[in-house]
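Got a structure here, written out as structure tokens. Questions coming.
Every protein chain but one is kept in place in this view of the complex.
Chains here go by letter, A and B, matching the order in which they are written, and residues are numbered from 1 within each.
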Amino acid sequence: MCLAIPGKIIEIDAHNAQQAMVDVVGVRRKVDLGLLAEESIRPGDWVLIHVGFAMSKISEAEAADQMRTLMILGESAAALEEVEGYGLENEYPPSEYPASKSRGLVS
Amino acid sequence: MKYVDEFRAPELISKAGEEIRRLADPKHHYRIMEVCGGHTHAIYRFGLKDLLPENVELIHGPGCPVCVLPMGRIDDGLSLTANPEFIFAAFGDMMRVPGTHGSPLEYKARGMDVRIVYSPADALKLARLNPQKHVVFFAIGFETTAPSTALTIIRARAEGLPNFSVFCNHVTIIPAIRAILDSPDMRLDGFVGPGHVSTVIGCRPYEWIAKDQGKPVVVSGFEPLDILQSIVMLLRQLRGGQAIVENQYKRVVPWEGNPAALRAMAEVFELRPYFEWRGLGFISQSALKIRSAYGEWDSEQRFTVPGVRVTDPKAAQCGEVLKGVLKPSQCKLFGRECTPEQPVGALMVSSEGSCAAHYNYSQHRPITIDAAASL
Partner (left out) sequence: MATTAPKIKFREPQIEMAHGAGGKASRRLVEGLFAPLLFAGAQGPLSDAAHIQINGTRIAMTTDSFVVSPLRFPGGSIGELAINGTVNDLAVSGARAEAIVVTFVLEAGLPTDILEAEVRAMGQAAEAAGVRIAGGDTKVVEHGKADRMYITTTGVGRLLPGVAISPESVQPGDKILLSGAIGDHGITILLARGELDIEAEIRSDTRSVFPLVQSIVRAAGGGIRWMRDPTRGGVATSLNELARDCGRGIVLSEEKIPVRDAVRGACELLGLDPLHIANEGQFLAVVSADQADAALEALRRAPGGAEAVIIGEVRDEPAGSVLVTTLYGGSRLVDMLVGDPLPRIC
């Protein structure tokens, strides 16, 4: 329902710390930092932009973490298959599968 | 593009697709609702349905602010353009949405002063640049957009700008989800939660869906890998008989949301007792209005609007589609009387409405019928 995309802060207005220039692959636009009052935003930071306002500071660490999770999707699947090979799967219909067991399998 | 391209990586997308197929129990038909129209758009835009097994069905939810806006509100907003001293400013999304006497774009073609703005801040700028005119900003959107409007109003008051006001149509997502879950003919397995709304409200407001309704919720980003990963997370919960709120979009969404944005909203807005949603009817406490302290910047408090009510044609089955009871193509009007160019119902008016998305991007639309109708 809301189009928002990542942009990189390239400059903060010297006269108004709530105004900054962002860059989206070579496209530049002024954005309002007023909704990120709690964060300290510096040039080089990435923010999520919606209707000309920065909505959120993007976390590089979380993005990297997500990438790692995505990369091992396949591998963890293989590991799961091994576990499933023990026939645990068939003991419970999917809807009744014990939560504790699933957590152990998934993470 | 950083934070975009890596989440469109083909090999990881294939892997995620495989994982979904592996996790989906072939004996179960999964019905997962993506609440947000942005997700609907992305699902069609990236052709993600092609990557899902037959038994994982995505139901398109109510999160399209353009779609759910009743036609009467558009008529009311446009009624202000009759005054030649007024500039009507709105997002591009609104421009082709038909009112009873035409869309904002048609009003513009007839000589009314209608402007497309990218940001509420741009509408404020228009007011500064045109002190002899009054700028009405026709605000739409869920909690993602409402804080920007709020901050713009706060700025207008700080500047003492008298020639700017907001015609407020901001709505809130939780009551709409509740309305859908309360619907008796509804059967859903879980929700792909609206990532960008959640940058503002955080993840806690969805907890009742998991706790009281027993449905898992995964707050999701908008790139193909985000959406697929969220489906993986939902299927894992379902497999494990779990129902919790998870945050897939951690790089952007803090669990607690954005306190500064929430403060700006609370400062400027209060809940309306009820508001009409196209396709869903009246929902109590589902929309925002401007507090009287900011009444000078509220078009509705400052000017008289006719208060038009327009009911959708009975034949349009928007409500059923919105609740996931019918697929877009199962509506009697789909692709025939109701097309993106001449929408009859709510969900055809915006490209993120489920009917328009289905019409524009899906292979299953009745192409021959459309071709015949347009000649």
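By definition in this document, a contact is a pair of C-beta atoms (placed from the backbone, for glycine too) under 8 Å apart; a residue touches a chain by one contact, two chains touch by 3 or more.
It should be emphasised that the depicted structure is a prediction, and the values quoted were computed from it without experimental measurement.
Colleague: Considering the entire complex, write down the shown chains that touch the omitted one.
Modeller: By the stated touch criterion, the chain not on view contacts A, B.
Colleague: Pick from B:E19, B:D122, B:E143 or B:D189: which residue touches the chain that isn't shown?
Modeller: B:D122
Colleague: Of B:E6, B:E106, B:E296 or B:E337, which sits in contact with the chain we cannot see?
Modeller: B:E106
Colleague: Identify the residues of chain B touching the omitted chain, counting contacts across the whole complex.
Modeller: Considering the whole complex, chain B reaches the absent chain at 1, 4, 8, 10-11, 13-14, 17, 37-38, 44-51, 64-66, 91-93, 95-96, 105-106, 108-109, 115-118, 122, 140-141, 145, 224, 340-341, 350-352, 359-363, 365, 367-368, 371, 374-375.
Colleague: Touching residues of chain A against the unshown chain: what are they?
Modeller: 1-3, 5, 7, 24-30, 49-52
What we mean here is this: only the chains that are shown with their structure count from here on.
Colleague: Counting in whole Å, what is the centre-to-centre distance of chain A and chain B, each centre being its mean C-alpha position?
Modeller: About 21 Å separates the centre of chain A from that of chain B.
Colleague: Enumerate the contact residues on chain B facing chain A in the complex.
Modeller: For this pair, the touching residues of chain B are 1-4, 6, 12, 15-16, 18-19, 22, 25, 27-28, 36-38, 63-65, 91, 118-122, 141-142, 144-145, 147-148, 151, 155, 173, 194, 196-197, 199-200, 222, 225, 229, 232, 236-242, 248, 250-254, 258-261, 264, 352.
Colleague: Where on chain A is chain B touching in the complex?
Modeller: 1-6, 8, 24-25, 32, 34-38, 46, 48, 50-53, 55-56, 58-60, 62-63, 65-67, 69-71, 73-74, 77, 80-81, 94-99, 101-103, 105-106
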